[in-house]
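This part shows chain A:
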Amino acid sequence: MMLEVRDLHALYGKSHILQGVDLAVDEGEIVSLLGRNGVGRSTACKAIMGLVPPVGQIRFKGRSIAGLRPDQIAHAGIGYVPEDRQVFPSLTVKQNLELGLKRAGVFGRWKFDDVFALFPNLGERRDNPAGVLSGGEQQMLTMCRTLMGDPDLVIIDEPTEGLAPRLVEQVGRLLDEIARRGTAILLVEQKLTIALKISHRLYVMGHGRIVFSGSPAELTANTAIRKEWLEV
Partner candidate 1 sequence: MRARSGISILLGLVLAIAGMGGASAQQTIKVAYTDPLSGPFAQVGDANLKQMQYIIDFINAKGGALGKKFELVPFDNKSQPSDALIALKSATDQNMPFIMQCSGSNIAAALIDGVNKHNDRNPDNRIIYLNCGAVAPELTNEQCSFWHFRFDLHAAMKAEVMVRALPKETTKVYLINQDYLFGQSVQRELRTYLAKLRPDVQIVGDELIPLGKIKDFSPYITKIKASGAQALMTGNWGPDMNLLIKAGIDAGADLRYYTFYAHLAGGPTAIGAGGDGRVLSVMSFGENVAPELGNKEAEEFTKGFRDKHKFDFSAAGYRTIFEYLQAAVNKAGAVDATKIAFALEGMTIRDFLGFETTMRKDDHQLISEYFVGSFKKGVKYDAENTGLGWATAATVLAKDVDQPNTCKMKRPR
Partner candidate 2 sequence: MSAPAIELRDVRKSFGPTEIIRGVNLAIPRGERHAVIGPNGAGKTTLFNLISGRFPISSGTITVNGKSTAGLPPQEINRLGLSRSFQITSIFPRMTVFENIRCGLLWSRGYRYSFWHLLGGQKALNAEVDRLLDRLKLGDRRNVQAGLLSYAEQRALEIGITIAGGADIILLDEPTAGMSHSETDAAVELIRGVSEGKTLLMVEHDMSVVFGLADRISVLVYGEVIASDTPAAIRGNAAVQEAYLGTIAA
Partner candidate 3 sequence: MSLLRRNWLWLLALVVLLAFPFLFYDWAKGRHSGFALTLMSEIGVMAIFALSFNMLMGQAGLLSFGHAVLFGLGAYCAAHVVNLVKAGTIWLPTELVPLAGGLGGLFFGFVLGWLATKQRATAFAMITMGLGELVSAAALMFMGFFGGEGGITIDRVMDTSLLGVRYTSPWQVYCLVLAWAFIAAALMRLQTQTPLGRMANAARDNFERAQFVGYDPRRIRWIQFTLAGFFAGIGGGLYVLIYEIVTFDTVSAAKSANALLAVYIGGTGAFFGPILGTIVVVLLQSGVSLLSNAWLLYVGVLFIVMVMYAPIGLVGLIGLHAPIWRAGRLRELLLPYLRALPPALMVLLGFVLLVELTSFTTIGAAQGKHFAIAGRTIDTTSPLPWGIALVALGLGALWLRREARAFRLRWDALMEDAKRQAGAS
């Protein structure tokens, strides 16, 4: 396994958000982490990324990364796209993308042109400040920015949140493209459809723990878990 998380705990102030999470992602794999709001999915992502102090074991490519600084973890090969689209508003679209690069001028699987070909909108507005982009464009930009750093695993937190259906499809296409290029994805989602469609495996989280782990088919079959933890 490329990423292995064992018995991960995290505290937010006094509240025990993660209460022993185990999960794993293998190379080139797309894994979804599902669950309702507030069950700790985002915190799990942040803990892996070092943005929230983690307690427990996190190994990436065989090396323990728990306790490292976020930038060290990024350099180890994990990319992270937060849920709240943190574009750097005063920088242009292109500059935002540039900052995704780990080193100036060193490109990996993704180049500027790839991004602009996939999202012509961004290409047209490459010299505009990112702050004036629409919500959807910002979402695409955040994802592409992380990809520029050529991570081997990218953690994407709710990429479709608050997007119009047309844009949701775009996100789906981008995810496909990422997978095609061989980058593993840990996707946090609420929309079952997308997750079921693209994931190799899924985890369902509830109350700070993993409550289900299995293939899309298994989850589709397991009505009880879906009713209890996911659906209306």
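Quick note on selection: all candidates are chains of the complex that A comes from, given by their letters.
Heads up, the rule we're going with is that a residue touches a chain if its C-beta (ideal position, glycine included) is under 8 Å from a C-beta of that chain, and two chains touch if they have at least 3 such contacts; residues count from 1.
None of the values given here were measured: they were computed from a predicted structure.
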{"item": "Neighbour of chain A by the touch rule, complex-wide, chosen among 1, 2 or 3", "value": "2"}
{"item": "Residue numbers on chain A that touch candidate 2, as the complex places them", "value": "13-17, 36-40, 83, 131-135, 158, 161-164, 168-169, 190-194, 196-197, 207-208, 230-232"}
